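Complex shown without one protein chain; remaining protein chains in place.
Chain IDs A and B follow the sequence of writing; residue 1 opens each chain.
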Amino acid sequence: MFYIFCPYCGEHREEEEFHPKGQAHISRPEDPEATSDEEWGDYLFFRDNPRGVHHELWVHAVGCRKFFNITRHTVSYEILEVYKMGEQPSITAENYAAQQGAASADKERNASQAKHQEGVRA
Amino acid sequence: MSQPNRLKTGGRVDRSRQLTFTFNGQRYQGHPGDTLASALLANGVDIVNRSFKYSRPRGIVAAGAEEPNGIVQLGSTEAGQVPNVRATQQALYQDLSARSTNGWPNVQRDLMGLVGKLGGQFMPPGFYYKTFMAPASMWLTYEKYIRKAAGLGRSPTENDPDIYDHRHQHCDVLVVGAGPAGLSAALAAGRAGARVILVDEQEEMGGSLLSSRESIDDAPATTWVEKVLKELSELEHVTLMPRTTANGYHDHNFVTLHERCTEHLADLAPRAGGRRQVRSRMHRVRAGQVVLASGAHERPLVYAGNDVPGNMLAGAVSTYIRRYGVAPGNRLVLSTSNDDGYRSALDWAEAGREVVAIADARQNPDGELVEQARAKGIQIIAGSAVIEARGDKRVAAAKVAKIDIEGFKVTGPVEELACDTIASSGGFSPVVHLASHTGSRPTWNEELLGFMPSPVKGMTPTGGAHGVYALGQVIADGFKAGSAAGEACGFERQDASLPKVDERREGAAVALYQVPHQKATLRGPKQFVDMQNDVTAAAIELATREGFESIEHVKRYTAMGFGTDQGKLGNINGMAIAARCLGRTIPEVGTTVFRPNYTPVSFGAIVGRHCGELFDPERYTAMHQWHVENGAEFEDVGQWKRPWYFPRTVNGKTETMHEAVARECSAVREKVGILDASTLGKIDIQGPDAREFLGRVYTNKWAKLAPGRVRYGLMCKDDGMVFDDGTTSCLAENHFLMTTSTGGAATVLEWLEIWHQTEWPELDVYFNSVTDHWATMTVTGPEARKLMAELTDIDLDKDSFKFMDWREGKVAGVPARVFRISFTGELAYEINVQANYAMHVWKKLFAHGDKYGLTPYGTETMHVLRAEKGFIIAGQDTDGSVTPEDLGMHWAIGYDKPNSWIGKRALTRPDTKRTDRKQMVGLKPKDPSVVLEEGAQIVFDPNHAIPMPMKGHVTSSYYSPTLQSGFALAVVMGGHQKMGETVYLPMVDGQVHEAEIVSPIFLDPKGERQNV
C-alpha cells in the first residue's frame, strides 16, 4: 500500500485513492497519419519495464481527479519524487545511478554474496 | 484437581481464583494470568500434539509466538471453532475448550505414530513430490488424504456469529513490542508530543521484563514497567494496544495490526450493555516512523531427540517459572552455548527443583551468571553439550558428551544423566520478520551470531531486534530510537533520564547450531530443526546432497519455515546446517524470505465489516423502492442493482423469467413499456472547445450537431478498438450532455480527463459527472406518444419533435428533458428529471399508463429488444479487439474529419485492415427453438478433426418472442462476406447446432418504427 504525495492536494494520500496509468511521458505523435505502422505500434504497445528508476503516470481518482507523474524505484518501491503534468523529472535512471555511485563500491563487493542470497521468490 | 507443577509462590497469576478448562476432553484448572500453555504445564500435561509428518509426541517448547508444537483448535461450539491457536499466546479463561490438532485416535495413543516410526525411511524430504507426482491425475485423490493426515486444525462448518471490524490508524511513531526497548522508545516519542501507537502481542505489556531476574532502579523490573505504562497512559497522544500483533509490514510504513479484543474472555464475544462487541479487529496503520522493538527469539540447540516432550528453550523455562509460577519438571539438564542460558538453571534451582548439570559448549565459561551457578553448587560440564535426549513421551535422560564444534564431532565418552527436562540455549536471533516483509533481506552479524534487520526507510530497529541484549543498553537504545523517530516526525529530541540497571559481566558465546552426534546426521537419531513442519537436520543435509543449493529451494524441498511457523524457532539452525553441508558460511547461504502474517490472523478480522449486506456497495436508482415493491428480480450491473425482469403472479403462479421477458417484449413491440435507465453514465461537458473535444474522442462527426439534437457516438481507444458508446446531446453551442454505458461511466470520465489533462490541455472544456443528478426513464412502444401526451406540455408532433431530437418541458408537472432516442427500435422518449422528483414522475406515468398497457421491463427485455435491432452493448458484443469496421458501423466513422481522432490511425494498420477479422453478424439457428449459448465457439467444418479451427463466437443470444425464434449476435472471421452461409456450434454435450449467418438487424432494418 503506497503512500502517495498528491502534488495538487499538497499532502500524502493512501494508494486506494489513486489509479496507476502506466509509463509517464508517452506522448501521442503530433501527426499520427504521418507515422509509419511501426512507429504507431511503438507508441501504442511498447513500454519500458526497468529494474530501478521508473516514471509513471497516476491519477488521484478518488480525490482531485488530476493526473500527475511519479518517479518510483521498482525494486524498493520508494517514491523518489512526484511532479505535475507538463513538468520533467529531476531524478532519472542516469543521475540516480550517479548519485548512488558513492555507495556502489560497497555494492559490488556484496554482489557475489547476493547471488547466493537471491533465491526463488514464491 | 491439583496442579502438580504449580509453584507455591511467584509469578503473575492470581492463585486466589480458579479457572476450569478442558484439553482433549479432560478437565483441568488454572488461574487468571495463565496462558493455556502455562496451565497445561502446571497440570503436568506433557504431550500437547502429535507431529505433522512423523506423528511423534510433542510438548510445549517455548513461551511465545515461536511455539511450534502447542498449536491447538479452540472452541466449545461448532460456530466458535478457531484453528491454529498457539497455546503459549492464548490467555486462559473459564470453560476454555481446546483440542490437539493432530493425533488419531488421540495424542497419547496415536496409531499414525506407528507409520511415523517407520516413516523415517518412507518420508524423506521431497516425499510428496517424489511419491505423489505420478500419475498427475491422481494428485487430487492423494491430496485429500494427505491433508486429512496433516491436521493443523480445521475451519468451522457453521457461521461465525461474532463481528469483526477494521480501523484506520495514523501515527507519527508506531512502536512494535512493549518490552524494555519498546517501552523506552514509546516514552521518548510520547514525551516529545508525537502521536504514538505502542503495540504488543501479549496479554500484558512488559515483554521480557515480566520474567526478568534483573532489577531497575533497585526495584523489580516490573515496577519500572508499571511506572512507564502509567506515564504513557497519561499522555494524550499515546495509544497503548496490548493483545495486538503487528502482523504485516508493507510499503511506505503501512503496518497491519491484529487486535484480539475479546478472545481472552470467552469463545465468542460477550455482549456489553446489550450491544455486540467486536471480537477482533484489524488496524491498518500508516506510520511516519516505525520503531521495531520486536525483541529476539532464543535459538534452540539441535540435538538428537530434541523434540521429545520435556525439551524446552532455556528462556521459556525461566518464563514459566518466573511469570506463571510453573516449574515444568523436576530434574533439569541445561545445554547452552552462552551465559544467558544459565538463568534458567538459576531460576530452576531457586524454585526448589534439582539442576542435574549444565553442559556448556564453551571450554572456559566465566561470566557472572556462570559464577552464580557455581556458587549454588551446580555441576558445570565445560566443552560439552547434550547430544541426545532419551525418552518416549517425556524426557528420561540426557546424553552429554564433550564435543568439537569446529570438527563437528563428539570427542569424549557419553554420559547419560537421568532428568525429565532439558533446556537448551544457542543464543538469540533478532526478530527480523517484520522488517523482511518489506523485501529487505536481513544481514548476518558475525559478532552477534545472528541476522540483523537491513535498513528500511522510516524504520529503526532497537533492543533485541537490533542485536542489543544487555538490559541497561536495551533501555538506552530504545530511548534513542524513540527520540530519533519523534525527531524525524518534527518533534524535539528528548534527553534521556535513564533508569539505573546493574551491568553484568558476560562471557563470550560460541556459535553452536547443530550438536554433533556419535553417528553421522543422516544415520543417527532424528535431530529436529523445524518441529512444526517436522524438518530434521538430516532432511536438510539430504536436500543439499540432492543438489538444492539455494536456501529458498532447500526451504521448499523440506518445508522448513513454511506456513504459520514462518521460521521463528529453528530457521537459523537450518541455514547453519545447510551452510555446513554446502561448505559455505551462513551469510553466503542467506535467509529465506519471511512473509506476512507473522502469526495467524482470523479471516473475520481480515474481512471486517465487509461481509453480508455490507460486502459491496449496492447502488440504487431513485425508483428502487418501486421496483422492490413491484416484485422485480434484480440483476447486478457493476455495483448497480437493476431490475432484471418483473415477474407477475397470476392465480398463485409466478412467471418464469422466460415468460416474463416474452410478455415484456411484446408489450414494448405492441403497446408501451418503461425502463429505469438512470444507471447510464451522464457527463456534463461545457466549454468553447467542447465540440472540438467530442470530435476527437468520438469516431464520428460532431461539428454540425445543433442545439436540440442528439447523436449516437462510438468511442475507440487509440488502438482502434471500440470501448464505449452512447448518445450525446447538444444542449447549447458550448454545452453537451454525454451518456455512457452503465459500466463505463467512471472509465469514460477518466478517459476524457486523461486526454484533456495530458494531451490537449489547450482545449477549454470541463467535464462533470451528473449521473446521479438525473433519473432517466425510457417510455417506449407504439403507444408511447399517447401516454406522453397526457403528461407533458412538450409538443410531441412527429415533425417538430423528431427522432434524435431532445426537448425541454414538464412531465407530470416536473421540469424534464425528453430525448427521442431509442434502444428498442420503437418510438421512444427518454425522460430525464432531477432525481428527487423521479418517483413522482414514474408513478404518474403508471397512473396514466394503465389504459395503454404500460409495462415495466428490465434489463433482460432491454437486451432482447436491442439485440433484435443489432444494437451492440460495449463490453458484451465487444471485448477490446473489435473495431467499428468489424461491427459494420462504417456510418459512424468520420475518416474525413480534419483531426486525427482517437483510434483513427490504428484503423489503417495492416492488422485492423485484415479482411478475415472477426466481424459482427447475426446468427439464426436452423432450429428456431434453439437459443445458442453466449460464448459458444463457431466452426465452419463440423467434421474437422479435433482441435477444430475456431472461427468466431456468440456474443449475445436470446429467444425473440417477436421473431418466434432464437437469435444471436456473433463475431465471425470474415463474417460480412459470409451472409447466408451455415456455421456450426459444437457444444460440450456433443450436440452440434447449425446456424445461418444473417444481418445483425433482425427487425425493422429501415428503422421505421422508431421514426414514427
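To be clear about the criterion, contacts are C-beta pairs under 8 Å (C-beta built on N, C-alpha and C of every residue); 3 or more make two chains touch, one makes a residue touch a chain.
The criterion applied here is as follows: contacts and distances are computed from a predicted model.
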item: Candidate names "Ribose transport system permease protein", "Carbon-monoxide dehydrogenase small subunit", "ABC transporter ATP-binding protein" or "Sarcosine oxidase subunit gamma"; UniProt protein name, chain not shown; value: "Sarcosine oxidase subunit gamma"
item: Chains in view that touch the one left out, judged over the entire complex; value: A, B
item: Which residue of B:Val833, B:Ala906 or B:Ala968 touches the chain not shown here; value: B:Val833
item: Hidden partner chain, touching residue among B:Arg15, B:Arg648 or B:His773; value: B:His773
item: Identified contact with the non-displayed chain, of A:Glu11, A:Asp31 or A:Glu94; value: A:Glu11
item: Option from B:Phe52, B:Tyr93, B:Trp224 or B:Trp640 whose C-beta touches the chain left out; value: B:Trp640
item: Residues in chain A touching the chain absent from view; value: 8-11, 13-14, 16-17, 62-66
item: Hidden partner interface residues of chain B, rising order; value: 165-170, 195, 273, 275-278, 284, 286, 609-610, 613-614, 616-622, 624-625, 640, 679, 684, 686-688, 707, 731-735, 764, 766, 768-775, 808, 812-815, 817, 833-840
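Throughout what follows, only the chains that are shown with their structure count from here on.
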item: Distance between the centres, which are taken as Cα means, of chain B and chain A, whole angstrom; value: 26
item: Chain A - residues contacting chain B, complex; value: 1-3, 14, 19, 21, 27-28, 31-33, 35, 37, 40-41, 43-45, 57, 59, 61, 65-67, 75-79, 85-86, 113, 116-117, 119-122
item: In the complex with chain A, residue positions of chain B that touch it; value: 250-254, 284, 286, 439, 441, 457, 549-553, 555-556, 584, 587-593, 718-719, 750, 753-754, 757-759, 761, 900, 904-906, 909-910
